[in-house]
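The other protein chains are all here in position, but one chain of the complex has been omitted.
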Amino acid sequence: MTRLAVTEKIISTKVSKGLSWADVAKKVGQSKEWTTALCLGQMTATPAQAKVLGKIFGLSAEEQKWLMVVPYKGSLPTSVPTDPLIYRFYELVNVYGTTFKELIHEEFGDGIMSAIDFKMDLQRQADPNGDRVNIVMSGKFLPYKQY
Amino acid sequence: MTRLAVTEKIISTKVSKGLSWADVAKKVGQSKEWTTALCLGQMTATPAQAKVLGKIFGLSAEEQKWLMVVPYKGSLPTSVPTDPLIYRFYELVNVYGTTFKELIHEEFGDGIMSAIDFKMDLQRQADPNGDRVNIVMSGKFLPYKQY
Amino acid sequence: MTRLAVTEKIISTKVSKGLSWADVAKKVGQSKEWTTALCLGQMTATPAQAKVLGKIFGLSAEEQKWLMVVPYKGSLPTSVPTDPLIYRFYELVNVYGTTFKELIHEEFGDGIMSAIDFKMDLQRQADPNGDRVNIVMSGKFLPYKQY
Amino acid sequence: MTRLAVTEKIISTKVSKGLSWADVAKKVGQSKEWTTALCLGQMTATPAQAKVLGKIFGLSAEEQKWLMVVPYKGSLPTSVPTDPLIYRFYELVNVYGTTFKELIHEEFGDGIMSAIDFKMDLQRQADPNGDRVNIVMSGKFLPYKQY
Amino acid sequence: MTRLAVTEKIISTKVSKGLSWADVAKKVGQSKEWTTALCLGQMTATPAQAKVLGKIFGLSAEEQKWLMVVPYKGSLPTSVPTDPLIYRFYELVNVYGTTFKELIHEEFGDGIMSAIDFKMDLQRQADPNGDRVNIVMSGKFLPYKQY
Amino acid sequence: MTRLAVTEKIISTKVSKGLSWADVAKKVGQSKEWTTALCLGQMTATPAQAKVLGKIFGLSAEEQKWLMVVPYKGSLPTSVPTDPLIYRFYELVNVYGTTFKELIHEEFGDGIMSAIDFKMDLQRQADPNGDRVNIVMSGKFLPYKQY
Amino acid sequence: MTRLAVTEKIISTKVSKGLSWADVAKKVGQSKEWTTALCLGQMTATPAQAKVLGKIFGLSAEEQKWLMVVPYKGSLPTSVPTDPLIYRFYELVNVYGTTFKELIHEEFGDGIMSAIDFKMDLQRQADPNGDRVNIVMSGKFLPYKQY
Amino acid sequence: MTRLAVTEKIISTKVSKGLSWADVAKKVGQSKEWTTALCLGQMTATPAQAKVLGKIFGLSAEEQKWLMVVPYKGSLPTSVPTDPLIYRFYELVNVYGTTFKELIHEEFGDGIMSAIDFKMDLQRQADPNGDRVNIVMSGKFLPYKQY
Amino acid sequence: MTRLAVTEKIISTKVSKGLSWADVAKKVGQSKEWTTALCLGQMTATPAQAKVLGKIFGLSAEEQKWLMVVPYKGSLPTSVPTDPLIYRFYELVNVYGTTFKELIHEEFGDGIMSAIDFKMDLQRQADPNGDRVNIVMSGKFLPYKQY
Partner (left out) sequence: MTRLAVTEKIISTKVSKGLSWADVAKKVGQSKEWTTALCLGQMTATPAQAKVLGKIFGLSAEEQKWLMVVPYKGSLPTSVPTDPLIYRFYELVNVYGTTFKELIHEEFGDGIMSAIDFKMDLQRQADPNGDRVNIVMSGKFLPYKQY
């Protein structure tokens, strides 16, 4: 058994039962962003969370254990994503990558925005010209230190 | 002459004069995010903006014209960025890519978040455990339509 | 179960039953272009469309549900396609890519032709020197906006 | 001297003189699509055309000769284009590639749409919901023959 | 079922029955070059040819149908082939690629040698210094046309 | 100085003087195929040949010496060629690669067609349906031997 | 059935029976280098050799036939090998590649060392500072000829 | 100044003066294999050797210093070499890579043949069927140790 | 059976039994670093060690034999790792690679740090600002020798 097998079972069950990530997240008691990443094989569950997910998706005790194992992360099959929705995020990194770099360094000095001590919130933003996707990202700034 | 040559002159002048992107943006009259992307060769200036930048960075009339030409976009030298700050954004796409996809489709149906009708705002967020980088992204949702 | 499995079943059934995409499209009530892309795992069906396809291709209720799930898009096994018919389109992007860019920018300014708010029509064009493939593409122009 | 050097001079002169491809094409006496591709180093000029372009862009006799040499074609710096406008065309190949293949084979049998005996026309299409880019492609169908 | 499965069955049966491509081609009534490419999943059979191959290789009615479906072409697992025999052909393209280009353009002008309206013949050429492989390729010249 | 510099000078001079490869080959006294490959930096000249080429292209004594140095071979800038004429040859390797392999092994057993003890002849073949490119390749068969 | 399946069975049986390649080679009657390459799916057996191997590894008549089929060669899963032992050989090509080239050309002129008319012998070389791997390679020199 | 510049000067001077690596090696007092690798920018010279090379190739004091700096090794422009002579060595790694691995492990256990504590000797081997390239490689075996 | 299958069984059993690598290592009698690499398919066991692991993970006699076979090493699915923890080590090579090179050469001259005669120790280092990962690597210096 592998984590991938558990992920595929979760996705498959979600389709056949018609569940929503938002509902799953409420039952897990965490944000929909983190919970979805967990279910898609990118994060690690506590025993209590694994139990909740086990109930929702009909997972065996062994499958629940795999949710508690730290997974090999990376959710995409190619280094440049082919899916148009995901590619747009890759494109933002490509077009705005050096802009992110300049502005974060201008404000904070040499260092990075953590992708580990990180959280985000994704919401629909009503707009008369067509609703918008609104994403708020927050990552701790980690400075390079001299030694 | 090429746009790249103008970009390099802008960056070089910024270092030697000790300018900040925030100040440049104020004079241009747009956000620091868009203005930095413009100066780094990713966006297109109006004649008035080109003139302002020409004054700030000592650009000739011809160099200003290049700022008004739509550039070949893409600011990174490799498809997987090596710079740690920029890589973290790539990593977010890798780890959260399928999560972005699931949650946007759950909320909006099939389609994408536009990377063109898009804006963002990057701010320092004070935090007793270490200040954070806060990025708000807003992109119009574009639905796939049947035909 | 995965969308890929449903796609493979559709293709396999099409071969064994000797169906045509044009006929399938008529029953679905959409263009042959969009309907084929749907059947090949690139678009998302409404419940009514899934039911029609279920009947044509003998799909179970669960298989029909997968047609209503937004797929991970991208229909080619390699980033440069090896199939000669598909490669010719890739070649057009390679040879005419900068021409597309120059002419669209000349007419519309900075922005892109949407590949989402997009439709196309592919027809045989009779010609005494050998019939031709005629493709009409129509995509909304999306301007980059300053902010 | 190389064709690339001539291409760069043409682009540079176009920016400094503020020319449009449509005007250049009129003087050359061919479509704007073919003429732009010629100027961008993808097509081959007749002596008369080279002379016209030489006048427009101030090219020397030797530079004009290079316009008459068949170029090494391919206008993009990477196999997956980073520029958003050009990427959208690559995305169409990715998402619709197998659809092109199925529909052309359904109509014509085994073979390809020629990218050589090919022409296209790109126009603005007025639309109350936002103007559209309209591209009509026409390529001769070339059948695989048995031997 | 897929075309690949049919190809694998053909190859497997050829080994166990000890058949030769030359004999298969005679029964199919086409050249050994085209027939081998057909059996290896690169060309498309007529119903009569599929029936002949079905008899030779013990293919079911459904497997025969797959021989009549236009395949996704490309017979190699990597973009640079590892097999020494096939690599030598790739090496010829690498070493002589620009020579092909110069000589064909010198003789015909701008255009290509078709790989579709194409045939070839491969023969043993007796030679006292060691027999030689003799390959005659014939492809229609397709000129780029101005428009 | 490098061989590449000599190659570029030869190409540049050929354009400005309007020479043909066929004429150059006649003066060198070898086939147009080998002579073109030599001029394009893929083969090695004898002192006499270098002198002839030096006269034709106005090469200095040192430049002539470089023609006698064995070059680092490989004439293409990318592993999958972008130029349509050269790509067609790559496509032939892709589509017919396994066919070459099967037929040569069927005739000769395990081994390869040499790309070193190799020659070829490229001719125009008149054809009422459009003239054809005719290429005859001849390479010595080299058997793998057991030891 | 495929050659790969036969290779895997040979390797698996070798492990479970605790055989050595040297012993297998003695029974086959060829060098351990060639015999190992044969067993690993890179060379082609005679009927007599296939029978011997069939006995050693318990191969069926059909599996023995596959040993007599010329395999698609190339034994490594990636173009740059990850295994440290094999990588060292790749590193030698990288570091000494141009040295091989210079010295072989200096001694023999333009041409190559054949990898087909090739044999090698690998031995332990006792050494007080630590035993050494000693490899003797012998490949026929093949000259490029003018034509 | 860089090591690459010194390497290019050495190669250029060797061509114009018509030197041989064997002669250079004799003057340096080391093998022709190691000396050639040194001159091609892969090894590091002692001050005395740098002086000798300085004299042979007319190198300035600063250029001689660069010969004493440990270079960034790797002499090939692509990860799969395009030059036929060098490719044959890459092919040997590809075809015989797993054979090297099996036989060295069979003789020595887990470990590698060092590419650092390594030497080689390349000689012409007279042969009535055509002379052969004979290469003797000797590398220390380095065992993996448990800890 | 393959080593990979044994590795997967070990990992799977570890999850279902809730074992720790530290405990496994104690029973094997080696460091946790080496023992984990062994269990993950990168090192080779002695018969005694294979027996111990067989007991812990319920491996059959044949599975234990595979632990004693030298594996094809390399534990990552892509050449640039996607997993954030492992990527950080890749990033260290990218950012500090030339620094490693300069400092080791400055101290030892031309040569390398062995990755074979190598050991390491990974410990938690308590720290009031957040505990740290402490890794001590020790590899024998191997000098390039002249010959």
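Going by the order they are written in, the chains are A, B, C, D, E, F, G, H and I; count residues from 1 in each one.
By our rule, a residue touches a chain if its C-beta (ideal position, glycine included) is under 8 Å from a C-beta of that chain, and two chains touch if they have at least 3 such contacts.
As the structure is a computational prediction, the values presented were derived from the model and not from experiment.
Partners of the chain left out, restricted to shown chains and counted across the full complex, are A, B, G, H, I.
Residues of chain I in touch with the missing chain: 20-22, 32-33, 36-37, 40, 42, 73-76, 79-81, 83-86, 88-108, 111-115, 118, 120, 122, 124-125, 127, 129-142. Contact between chain A and the unshown chain involves residues 30-31, 33-34, 43-44, 70, 72, 98, 101, 105, 109-112, 114, 116-117, 119, 142-147.
Counting over the whole complex, chain G has residues 80, 82, 84, 87, 91, 94-95 touching the chain that is not drawn.
Keep this in mind: only the chains that are shown with their structure count from here on.
Bringing chain B onto chain G by least-squares fit of CA atoms involves turning it by 180°, to the nearest 5. As for how the two copies chain D and chain E face one another, over half of their interface residue numbers coincide.
The distance from the centre of chain G to the centre of chain H, each centre being the mean of the chain's C-alpha atoms, comes to 23 Å. Averaged Cα coordinates give chain B a centre that lies 31 Å from the centre of chain C.
Touching of two or more other chains is recorded for residues 33, 72-74, 76, 79-85, 91, 94-95, 98, 101, 105, 111-112, 114-116, 142 of chain D. Inter-chain contacts occur between A-B, A-C, A-D, A-I, B-C, B-D, B-I, C-D, C-E, C-F, D-E, D-F, E-F, E-G, E-H, F-G, F-H, G-H, G-I, H-I.
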